[in-house]
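Quick notes on the structure that follows.
One protein chain is absent from this view; the other protein chains keep their places.
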Amino acid sequence: MLDIDFTFLFTGLNLIVLYLFLRKFLFRRVGDYMENRSRLIAEDIQKGAELKAEGEDFRARQEEALTAAAAECQSMLRTSREEAARRGDEIVAEAKKEATRLVTRAREEAQRERERLLADLRLEVASLALAAATKVVEENMDNERNRRLIEEFLDREGAA
Amino acid sequence: MEGIVAPHVYASVTLGERSVPLITDAVIVTWVVMAIIMVATLLLTRRLRPVPKGGQKVAETIVSLIEGLVKDQLGHHYRTYAPYLGTILIFLVLANIVGIFDILPQGPALAAVFHNPALAEFELEMHPPTKNLNVTLCLAVMSLVVAVGAEFRQRGVRGWLRSFYRPTPVSAFVKLLDYIVRPMSLCLRLFGNMLGGTIVMALMYMALPLFAPAAVGIYFDLFDGGMQAYVFVFLTMIYIAEAVETEDEMKQ
Partner (left out) sequence: MGLLAIAAGIAVFTGVGAGIGIGIATGKAAEGISRQPEASGKIMTTTILGAALSEATAIYGFVVALIILFVKWAG
C-alpha cells in the first residue's frame, strides 16, 4: 500500500504533459486573449473620450460661429434698416423740394401771366383812354385844361 | 476493503526479484481525467470571440478565477505560477470527484452481456487517483520543486544557500526539516482524505446501497474532494509566496 512504484513516475510525466498543454492552450491563450480584449476596450474608451472631447470642441466652435453669424446678421439688418430710413428720408426730402420747386414755378408762372394780363389790360385801357381822349380831344381840342387833365390821368394810370 | 486500499495493478515489471507495478488503476484514471481536461479545453476555446459565448465564457471564468486566486497571494508573480497552480487545481478537482462516476460495468457483467469470456478480466473502478500514495507524493514533491525553483528564480542559488544560515546557522536544520515535513504533510493530507472518503463511501454502498450513498457522497465525494484540491493548491501557493515575497521585502 505504501510502496513507491512506477505510478509515481507516470504521475509526474502526466502532470508535466498536462501542465504544458494547459499552459499553452488554456492559460496563455485565454489569458492573452482576455488581456488583449481589455486593452482594446480601454483603447476604445480612450478613443471615445477623445472623440467626445473633439465633438464638444467642435460644437462649441460651431456655437461660437453661429453666435457671430447671428450678431453679424443683426448688425447688417440694423445697417440696412438705417440705410433704408435714410434713403426714404432723402426721397421724401427730394420730393418735397421738387414739390416746392413746382409750386414756386407755378406761382411764378401765374405771376407772369397776371403781369402779362395786366400789361395787356393797361394797353387796352390806354387805347380805350386814348380813344376816349381822342373823343374828348375831338370835342374840345383846344381846351387846355382838358388836355392836362387827360395827361394827369394817363400818368396816374400808368403808374398804377 | 483490501481492493480499495491496495492499487489494482494492470502491468508490472520485475526488478531484481521483486515485481514492481508499472500501470495501476491510478495511472489509467489519471489518463482518463487528463483526456477529459484536454478535450474540454480544446472544445471550450475552439473559437475565441471578442464577446464571449457559450464555452468561451466557461473557459474565461475558469482562467480569471484561477488568476484572481493566485494574484491574491503572489501579486504580480501570478503570471509565472498561475498556469502550474491552475493545472494542479483543475486536475485535483476532477481527480478527487471522479469517484462519483464509479459506474463502469466490471468484467463479469461485460462478459455476460457480450458473451465474450475475454472481457471477464476487465476491471476498472473509477476511484480517485489521489487515493494512491504515489500520486499524492508525486504532486507534493512537484510542489516542493516548484517552491524551491521559485526561490532559485528569485534569489539565485547563492541566495538560496545563504538562506540556510540566516539568521542563525541553526535555521538550516529547521529549513531542511521544512523541506521534508511540507511535502509529507501535503501528500499525506490529500492521500488520507481521499482514501478515507473512498473507504467510507464503499462502506456506505455495502451498508445502505439505495439512497444513503447519494447524501453522504455529496460530502465525501464532492465537497471533500474540492476542499482538499483547494487546500493543496492553497498551501503550495503559500510556499511559493514565501519563497517569492521575502526577496521583495528585502528590496524595500
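To keep things simple, chains are lettered A and B as they appear, and every chain counts its residues starting from 1.
Everything below uses one rule, namely that contacts are C-beta pairs under 8 Å (C-beta built on N, C-alpha and C of every residue); 3 or more make two chains touch, one makes a residue touch a chain.
Here the structure is a predicted model, which is why all the values come from computation and not from measurement.
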item	value
Full-complex contact with the absent chain, from B:Thr24, B:Thr41, B:Asn96 or B:Asn193	B:Asn193
For subunit B, the residues touching the chain missing from this view	2, 5-6, 185, 188-189, 191-193, 195-196, 227-228, 230-231, 234
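Here, only the chains that are shown with their structure count from here on.
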item	value
Intercentroid distance (Cα basis), subunit B paired with subunit A, Å	90
Complex contact set, residues of subunit A against subunit B	1-12, 14-15, 17-19, 21-23, 25-31, 33-34, 37, 40
Footprint of subunit A on subunit B - complex, ascending	5-7, 13, 20-24, 26-27, 30-31, 34, 37-38, 41-42, 45, 48, 50, 56, 59-60, 62-64, 66-67, 82-84, 86-88, 90-91, 129, 132-135, 137-139, 141-142
